[in-house]
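Heads up, one of the protein chains got dropped from this complex, but the rest are sitting where they should.
The chains carry the letters A, B and C, assigned in the order they are written, with residues numbered from 1 in each.
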Amino acid sequence: MTAWIDIIMVTLMLANLLVLGSSRLSACTRIVAVQGVAAGVLPLLLGPQHRTMGAAVLVAITILLRGLVFPVLVFRALRVARVRREVEMYVSQPLSILLGIGLLACSCWVSSRLPLPSPAPSPLMLPVALCTALTGLLVIVSRVKAVSQVLGYLMLEIGIAVFGTAALPEQPLLVELGVLLDAFVAVFVMGIMIFHISREFDHIDTDDLDELADWTPDAEQPK
Amino acid sequence: MIAALLLVPTIAGISVLLVRRDLLRRVLLIAAAATQFALTVATWLKPVAAEGAGWLALDDLARLFLTITSSLFLAAAVYAVGYLKREGSRLPHNPYDATNINEPDAVFMACLLLFLATMTLMIVSRRFGLIWVAMEATTLTSAPLIYFHRSQRSLEATWKYLLICSVGIALALLGTLFLAVAATSASRHSLPLLVDTLVRPESALQPVWLKAAFIFLLVGYGTKMGLVPLHTWLPDAHSEAPSVVSGLLSGALLNCALLGIVRVHQVCAAHGLGRFSGDLLVLFGLLSMAVAGVFIAGQADFKRMLAYSSVEHMGILALGIGAGGAAVSGALFHALNHSMAKTLLFFAAGNIIAAYATKKTREVTGLIHAAPRTGVLWLVGCAAIVGMPPFSTFLSEFSILKALIEQGRVAASVVYLAALALVFVGMAIIMVRMALGAPPARLKHAPLADSWLVTLPPAILGIVLLVLGVYVPPAVQVFLSRAAHLLGGG
Amino acid sequence: MNLSDSAAAQPQIGMMFLLFTLSVLLTGGLFALATGRAARISSAIGAITSALGGMLGCCAGVQALCASAPLRFDAAWHVPFGSFSLLCDPLAGVFLLAASALTALAGVYGHGYFASWRGKKPLGVLWCCFNLLTASMLVVITARNAVLFLVAWEVMTLVSFALVVFEHEDSSARDAGLTYLIAAHVGTACLLAMFIVLGQSSGSLDLAQMGVAGRLAGLVFVLAVAGFGTKAGFMPLHVWLPDAHPAASSPVSAVMSGVMIKTGIYGILRVLGMLGEPAPWWGWLLIGIGAVSGVLGVLFALAQHDLKRLLAYHSVENIGIIALGMGLGVLGRAEGMPDLAALGMAGALLHVINHAVFKGLLFLGVGAVAQASGTRNIERLGGLLPRMRGTALCFLIGAAAIAGLPPLNGFVSEFLIFLGAFKGAGSTVQLMAAALAVIVSLALIGGLASACFAKAFGIVFLGAPRSAAAAGARECCALMRAPMMVLAAVCVVIGAAAPWAVRALSPAIAQASGTAPEALVIAAAPLYWIALCAAALIVLLLVVALARKLSRAGKPTGQQVTWDCGYAAPTAKMQCTASSFAQPLLDLFYAVLRTRRDEDLPRGLFPVHARLHTHTPDLVRVRLLTPVVRRAYALMRRLRVVQHGRLQLYILYIVVTVVALLLWKLR
Partner (left out) sequence: MILQSLLGFVAALLLAPLLAGVTNRVKAVIAGRCGQPVLQLYLDLLKLMRKGSVFSSTTTWLFRAGPVVGLASVVLAMTIVPCAGSPGLVSFTGDFILLAYVLGLARFFTVLAALDTGSSFEGMGASREMLYGMLAEPALVIGLVALGRATHEWSLAGMCRGIGPLGTTGSVSALAAAALALVLLAETCRVPFDDPNTHLELTMIHEVMVLDHSGPDFAFIQYTAALKFWLFGALMAAVLLPPAGNPWLAPAATCAALLVIAALVGIVESVMARVRLTKVPQLLVGAAALALFALMIQLR
């Protein structure tokens, strides 16, 4: 079993790097979907005592949502908003890949400081989970388009889910449900918002969304 | 009882969506708010049993915040009716760009009521998972409220609000999971994540995980609460939301987020990490106060100014609760005072926008002539929010300062005083300049801006502030110290 | 100090008076507010209640001065750390007396003064604020609980702010009010810290039980000087004062300048009472502040053209004189010289009363002048004496008194301080240096002040009117004249009856200087000579006047135009103006004053047009405050880059925060 888990972990990690490296939104979306599915099957691999009916249903839902619903939603958003396909980023791809590696190192360090009460099924799980979450944040921070931020958010949730399954194999149900709720809601609402944004600004580059600020290079002298 | 508290606004909210008639909707809104308020009062009269296997319960802290929330919501409901009337009557719809059409009233009211429901849930829930869910839900129900004026600015504000708060919430989820890990012993036996179980000192938690959990929850809920540097969504959302919503966000929502942090702080304190979590809170509190001061001075948009002042006051609360001891009861008292004062000010700000059709500080002068009642309210709120006697904010800020100095936190108290002074200078200059002087020539006295429906609720809040400033009933003092006792404060 | 037993023995009539005063003032204020629509009625209510309350307050003050034990009153007050407990000891009595008396007179005056505002402005609000101001001052003076004190203190600030910005349609009033509000609040911040430190070290917020010693005492003293000094108007904390007094209406500025700023002095004295044996440097600090405030205050006054601004700067000067006295008193205590301590404090306290009297008188007079002529600009006035005889006489007496000329009250208090200084000058070298500083600054202040008021009175009331407005001026109504008359009479009486006045104050002086009253009695003996000389002077005046009358009996008396080198048609424009009167002195002190002059000098053989206008901005404001504020604002504007508007940036903050906290706390 551990072998399978490790494989999945490696997949997740690779997916992170791919997302950071890829230059097309659609590719990113697919990668994130794959990542989601991969993370979704984890509960079944935790051990025989976890292969219950509930777990199976849960996994099914997860895979359905992450593998099908979310990508569909995102693609629809892309289509409706007529987004250009390139990822636009503040940080160049090589640099962001390097950052991704750095994040992995960081999460390894943190997880070394956080000994799990009972050892995780695979030593890789904790670092990869944290790393995925951090990568998600990195994507949110370093990408321009609103859609990429949704994707980053999804990766963040996937990371959290993996962490949950790693750290608390007892109540995977709770964890997954929470995560799914969060992710679903987020994607749903953000999808709506993206439609509105595209309606208002007829594109979804968030760099036009900086009208509200307290800093202007030539602020007039107060008082 | 608690179930009723939750159900009333939910049902009312859903039914508002179904109702066709406008008048009925308004009646429903106010009725629901009043019922909620009545129920809250009832919780004072007789003790309330825990429900849902201890998932829902009302301890003193919860009762305090519940009281704040539901009384503010009652005021907001009345104000909202007047507000919507005004919005509906005014052409063009939206004062500061005329291109948009507001959200339909039904949706707005429904979201208001559901927002109340989610906040109530957040307050009464004892289980960290549930707290987290409620917090998430408040984000969802409040987002449409912020997007009431369908303008680009409000859209941008909503988008930022959503994304930033969702990231925060995600971190909070991670923190909750950490907490669960901390509660799991080596024998894979894990405690239920109930506040009541976790605050028992004998329940063994793993300090490292608890620390990490606190950090994540602090950052996560702190995002919602508006602690610097996580506050970035707050000025945008507050300034773009319709004033009634801004009032609720500042007065009620931020407190709920604070409650979320306080719960974890409780747990930390129970397991000897009180110093750790307390110092973090003090740090964030001081930072928030100072930074807010910087942004308030010379602020060009008066709703943003109010928003930053909320950041400052959240800083004060964090500081007081973190400092512990006598400061806690002061902080809780201040939570009450700040909520009232800030809601008052946001309501008044709504009237100002209605009268002047601008949010720019410089374009507003002679308020006291243009809209006399609002002008007086504005000045009263100004004095109250900067903590001047005879308003109760002075008493709470004074007792926090007293506790700080008596704990020998010299640096903290110096920063505290300096930040307060800076904020005073900034706000006094702006608000007094707005209130006094001669109104701009083009301005006619706008009756709707000063009608009773929109001036009475804030006026009542102001009166309460004044009364509490000169007479704090012993019962209230006793209650506050009892609530503070839950946080290990006197 | 435990009062319970002695207080029990005392019949607390005075305290009854005080409580009754407060209730009268508050109810009166509320009624005035309620009847605001009917301006006449509300104004009458306000004036009557403030006068009545003032009289009752005087009774309370007298009681407090005479009572063998301090009067006290305790009631529960349900706010955190608060209790409604009042304490009327002799020290409080002095200030009570001054405050109530002046507000009563100002109230009567106000009824006449505000008559012209009826229907134009909300007089109900005004009177409510006026009565609240009085009430809050009385509470500040008598409060025994720190929270009560602070609340009353801030209420005093708030209502006086409201009164300052009452005519808020003109921007100068608004800005003046804001400056005042901010300065007052910054001062209050110091007071908060001070009271809490005191309370912590003495374990209670009861002013009667507060006390602290050692290094903390120094800190507390500095905080007190900063906090109370802002209200009192010590240089360089005086910035709000020259703007706020002109902005307020005359009765209000009379009260503010006459007694409200004295609450700062009261606070310092009260705190000194808590600090036990003072350190010498405290006295030095006070003397330094006093010298600077006194000399610079009068210099800037000399440079002003707005009568009220001029008077405002004179308030700074007189506060300086009081500070000099207090400084000597503190030094005397520190060096163990009871007579020095007694004389210094006696001078300070008597000057508190005197300044209240003549500054109140002068502000009321200016109000009358401004209302009659419609301007406060000295350059546009003149020749008012024949037009407003009563006002002119009162103003003259006030001017002579504030210039410290015998036989009036101003001289007496300065003389007491001089006596103290001589005691010091006879002693060690350090004390002599201090005394010398006091003597020199007092002598300078005396000369400059008389120059300044020669200008103020001479240009305003004498000569020929410089504008049509001044020419059309008429005497003000009796309601406004009567209070001025009373105050002028008090000036003369205190001047002539100096020793008895000092004896009346002796309990307060003894309390403030921590000495036995006997020390004062001996030290102040020369006052009897002063009284004698005052009497002699009056007799001499009568004799000489009589001689003049006799010598002129039955002699011819001619009327002529003023001699102008044979130029037989002088016009009012030829007269000496205020600027030209003050110019030699101002040139002498240009280094500090930095007077700005815009002029176009007469050119050519037949100059048609020439003009000179001088303007002296406040030193501290221009050199210190404005640049600092501007810098601060610029800095903050640069700091606002944090709120850049980029969502990604915002989320980066969150990430960085969480990572940093993890790295920091999980090490």
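Simple rule for what comes next: contacts are C-beta pairs under 8 Å (C-beta built on N, C-alpha and C of every residue); 3 or more make two chains touch, one makes a residue touch a chain.
What you are looking at is a predicted structure, and each value in this text was computed from that prediction instead of being measured.
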Touching partners, among the displayed chains, of the absent chain: C
Contact with the hidden chain (one of C:A468, C:A516 or C:A536): C:A536
Touch criterion as defined above, residue of C:L462, C:A497, C:V521 or C:L639 at the omitted chain: C:L462
Hidden partner chain, touching residue among C:L436, C:A489 or C:A610: C:L436
Full-complex contact with the absent chain, from C:G61, C:G107 or C:G446: C:G446
Contacting the left-out chain in the complete assembly, out of C:R118, C:R474 or C:R548: C:R548
Options C:F422, C:W500 or C:Y633, residue touching the unrepresented chain: C:F422
Subunit C, residues in touch with the chain not shown (by the definition above): 382-383, 385-386, 396, 400, 403-406, 411, 415, 418-419, 422, 425-426, 429, 432, 436, 439-440, 443-444, 446-448, 450-451, 453-454, 457-459, 462-464, 525-526, 529-530, 532-533, 536-537, 540-541, 543-545, 548, 551-552, 555-565, 570, 572, 574-576, 580-585, 588
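In this section, only the chains that are shown with their structure count from here on.
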Subunit B and subunit A - chains in contact with each: C
Dominant interface by contact count, named by its two chains: B-C
Central chain (by mean CA position): B
Far-end chain from subunit A, centres as C-alpha averages: C
Mean-CA-position distance for subunit C and subunit B (Å): 44
Centre distance in Å when subunit A and subunit C are each reduced to the mean of their C-alpha atoms: 69
Shared-contact residues (touching 2 or more other chains) in subunit A: 113-114, 137, 140, 149, 206, 209-212, 214, 222-223
Of all residues in subunit B, the ones touching two or more other chains: 159-160, 163, 167, 208, 212, 235, 295, 297-298, 429
Complex contact set, residues of subunit A against subunit C: 90, 106, 110, 113-114, 134, 137-138, 140-144, 149, 206-207, 209-215, 219, 221-223
Subunit A residues within the subunit B interface of the complex: 113-118, 133, 137, 140, 146, 149, 153, 156-157, 160, 163-164, 167-168, 170-171, 174-175, 178-179, 181-182, 185-186, 189-190, 193, 196-197, 200-201, 206, 209-212, 214, 222-223
Residues of subunit C defined as touching subunit B within the complex: 77-82, 147, 150-151, 154-155, 157-158, 165, 168-169, 171, 174, 177-178, 181-182, 185-186, 189, 192-193, 196-197, 199-200, 632-633, 636-637, 639-640, 642-643, 647, 649-651, 653-654, 657-658, 661-662, 665-666
